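So the structure is just underneath, and the comments pick up after that.
Excluded from the complex is one protein chain; the other protein chains are retained at their positions.
Chain lettering (A, B and C) follows the sequence in which the chains are written, and residue indices restart at 1 in each chain.
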């Protein structure tokens, strides 16, 4: 789910490189997953992600793992904080309001 | 959490070797985790696990990840089925009532 | 490199599903890797794999990890045995001559 969220953010212009350059971070504060059907080695799967909720400085991403034949293998949720390292990578992080333009990017999707 | 549950089962006599020999399995059907404080590379942590609930053919394990200084870093839950491969590893699995002796082992702990 | 080799085998018709159904396996007996340039989170990379050598019951795969800008990030090699589980998954495995049709598939590539 972590990789899916990073890919999802990249799809609206917030890739890992930009996040790093702007000292942005999105630490995971909670996650859950239900495993509905077993996957086998070699199965091709797609992860479908969507923003389930925008809070002030946090957001929730809902993921569905779907096998090529349409079977729903798993579904899960992540809760993340939107934050910025005050003095660059490795320094303390502070939660921030999620900018309106980020919210808008997801509404347009 | 998976490694912690395997270690926990081993502590009451149901190690991976025995599970394998008796064609037992405990597939994960759900999990959740809350991350409460960040861990740093090199932190020494302890995972404290307990059975939170025994259902008929399922059980729940609650885990707490505690750093050496006592800080609770994360807590999570797993829901697992207790089952047996009908014709050995790789064949279909069937949920089974959790044997009374397994339940007793955890009560004694 | 493991995932790359599985994808490579799938590209000539020996995907994980077929390998499993025919009780074939390709256990790794040796691997090496040189890291030439650091990768950053979010870099897009391509793994270029080729058969470096076919032995009797073993083969070697050479991999190159190349970043989108053409930089060679890493190169590595795997040595694998070609074998079959005598009585299905989980039973002892026996090395086998790599079939001529498998060798041919790679020559055609």
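The rule we apply is simple: a contact is a pair of C-beta atoms (placed from the backbone, for glycine too) under 8 Å apart; a residue touches a chain by one contact, two chains touch by 3 or more.
Note that the structure is predicted; figures quoted are calculated from it, not measured.
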item	value
Listed residues B:6, B:35, B:54 or B:106, member touching the removed chain	B:6
Where the missing chain touches subunit C, by residue	27-35, 38
Residues of subunit A in contact with the chain not shown	88-90
Sites on subunit B contacted by the missing partner chain, in the whole complex	6, 10, 15-17, 19-20, 40-42
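Throughout what follows, only the chains that are shown with their structure count from here on.
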item	value
Averaged-CA centre spacing for the pair subunit C and subunit A, given as whole angstrom	31
Separation of mean Cα positions, subunit B and subunit A [Å, integer]	27
Sites on subunit C at which at least two other chains make contact	none
